[in-house]
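Before I ask anything, here is the structure I am working with.
A single protein chain has been removed from this complex, and every other one stays in its place.
Chain nomenclature is as follows: A and B, assigned in order of appearance, with residue numbering initiated at 1 for each chain independently.
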Amino acid sequence: MKKEVLKVDNLNMHYETLSGNVSAVKNVSFTIHEGESFGLVGESGCGKTSVAMSLLQLQADNAKISSGSIKLEGRELVGLSESELRKVRWDSISIVFQGAMNAWNPVIKIGEQIREAIREHYPSNTKQQNIEKIKELFEIVGLKEEIMDRYPHELSGGMKQRAVIALALSCNPKVVIADEPTTALDVVIQDQILKEIKKVQELLGLSLIYISHDIAVIAEMTSQMAVMYAGSIVEIGPTKEIFSNPKHAYTRLLLESTPSVVGEKKKLRSLDGEPPSLIDDIKGCSFSPRCPNPTEECKNGTKDMRLIKVGEGHYADSCCVECG
Amino acid sequence: MENNEKDIRKAIRKEALRKNVNLFRSSKLGKTGLIIVAFFAFLAILQPILFLTGIWNDGVYHPVVGYDASKTEFLVVECPRDYPTEKYESRADCPAKGEINKSIIFDPNVKVGQLYEANVQPAPPSSKHILGTDSLGRDIFSQIMEGSQVAFLLGLLSATLGVAISTILGSIAAFYGGRVDAYLMRQSDLILMLPFLPLLFIISAFVELKVWHLAVVLGILGGLGGSVITIKSAALQVKVKPFVDSARITGGSRMRILFSHILPNVAPLALLFMVFSVTGAIASESVLSFLGLLNIDMSWGLMIYLSQTDGYIFSGLEYWWLILPAGLSVTFLAGGFYLVGRGLDEVFNPRLRGR
Partner (left out) sequence: MTRYIINRALQMTMVFLIFLVASYLLFNAMPGNAFQSLLLNPSLPPDAYEKTLKLYGLDKPLLERLQLYIVNFFKGDFGYSYKFYPKSPVELIAERLPRTLMLFSIVNIFAFYTGFIVGKILAWKRGSKSETWITITSVFSYTVFYPWFALLMLWFFGYKLGWLPIGKFLYPEKWYDAPFDSDVVFLNMIYFTIAISAIQFLAYVFTRNIESLSLRKNLRLGSFFFILFLSYIYWNTGDALIKKPYAFDIAFHMILPVFTVTLLAFAGTALLTRTTMMEVLKEDYILTARAKGLSQKRIRDRHAARTALLPVVTSFIFTIVTIIDGSVLTEQIFSWPGMGQLILQAVLEEDIPVAMATFSFLGIFALVAHFLADMSYAYLDPRIRIKSQG
């Protein structure tokens, strides 16, 4: 068995707002092994980004982790002080943000911004050493050396995105979180970037958490995946398995709503309704308003809701496995 | 169908307004400012009510021509030459409260140790005059209220005028660009070049500066000055947005685009400016009155001016009611408007709100 790199156990996170506590992450658990790529998929607002932010504890001031544990190589991250967290950030876990356009400070050169990150964690390096490191990184992601001396607005979208990846790799992290890194780019560049990421991962033996709402990308990039809905994981398991054998009603609807290039022409099914507002406490199965075949028990919440095993390493939320 | 569309628009606007009001309420700064402004507005309205309903006697309490003829009794004393004595510590202690120095009484028949009725102005705060009276016997509190009226009138008038001018000019400069822009920029340069205070000295030499005149002068100076530049840069940001281009492609005339697209987007900034201009106007008026340049009957600046020419400024805390209420009023009202502006800023600029 490969080494466990990241273990998240029953993570619960909520935001404190003027209208009450909004539970954004409910009882999320997953494990990532060395070299593995893990996908997190779901609609907008289902909590995937919140999970990512909690791993680095980068959430907004009014967000609190109410319970659960996050273990990085056995070390507990929840409850660490800010100064200890700062050492963990980037050095062990880094993140490629959604929208690389804005991740860069417009008045500082790209090279300087990357060197800044390296300096923070390796203060004894000389400037030359850092520059060499960046040259290496740029080569991996396919950027020319001179980009280092440029300002962000001089780069195209694709170049900025590659630079962000270089930035994320600069401190040799163990886990890289990619939060919708290609959403804002055109399809051609998207393909290139995805290939880059895969290449980098294999080259450096990183663990990757890939977050997206695009199920096709997840299929291409990941070996394990989890489907999230309304703050909790409804199905988790090997990607191939979930795609060929989706057990949860939501997962099934999700797959059926994506057009496929191969195979016969099928009529697309779309999901009615919207994801539930997370402010109200949801009784019962959170998916029931949109479930095509809800039973009384689903709506009332008397159905036992927990993840049950539906295949080898494959779990789903018990409620909707039977319906739909 | 037309009606339906109008109704929808109205409903959207109402909703937006409600949302904005709520946002404003959640801003501590804005709320504080609003309370202060409301307080002074209340004072401004209070005065005519007091007069009309007869609670206050016009003859006694009028801020400009009122005079309190009531007399109080004092014990006549003669202040010694050298201090300290057994009765008094220093010169400042004689005459003490309730006493009056013989040297200032004209009547030669009055002797030390007698009780003398006199009307001493300025009188300290008493139950009759909440903030005391000034050296001419006029009620200070009434003066404050009058000053409040002047401040509001002057401030709002000059601010509205100034903002109207600078918004229109700034939008035109941004929109038409080129020569028009260059001309307007140089024009505002010209205004910027003139020193404010000396300029007002000059103007006051040949124009009698009453409230209306001053408001117009301040409005024009403010409107044509640096604010044009700021509004222009804001309008420029709107101009490069895609919807302006689409408006032009669909055949909108330039004037129409200017009015229905650019102006509404610049309006929040203009509103902000207006509120801050009021602050400036109130401050300017008080400084100008203090220098004796204006011809306004009664204002806060004038109150301080009078207390200076009467020589009470260096009396320290002894005659505090002559200086403190007026000075503090200027500070608080100007600051109150500024805070309201900050609160509005939080409404219009979502990036300034709390996380």
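The rule is short, and it goes like this: a contact is a pair of C-beta atoms (placed from the backbone, for glycine too) under 8 Å apart; a residue touches a chain by one contact, two chains touch by 3 or more.
Bear in mind the structure is a predicted one, so any value in this text is a computation, not a measurement.
When the omitted chain is restored, the residue from A:E16, A:E76 or A:E154 that touches it is A:E154.
Within the complete assembly, B:L29 is the residue of B:L29, B:L75 or B:V110 that touches the hidden chain. Among A:I32, A:V88 or A:V234, the one in contact with the hidden chain is A:V88.
Seen from chain A, the chain kept out of the figure touches residues 56, 58, 61, 85-91, 94-95, 97, 99, 102-108, 115-117, 119-121, 123, 126-127, 130, 151, 153-154, 167. Contacts to the hidden chain, counted on chain B, fall at residues 28-29, 32, 182, 186, 189-190, 192-198, 201-202, 205-206, 226, 279, 283, 286-287, 290-291, 300-301, 304, 308, 313-314, 316, 323, 326-327, 330-332, 334-335, 338-339, 342, 345, 349, 351-352, 354-355.
Definition applied: only the chains that are shown with their structure count from here on.
Centroid to centroid, with C-alpha atoms defining each point, chain A and chain B lie 56 Å apart.
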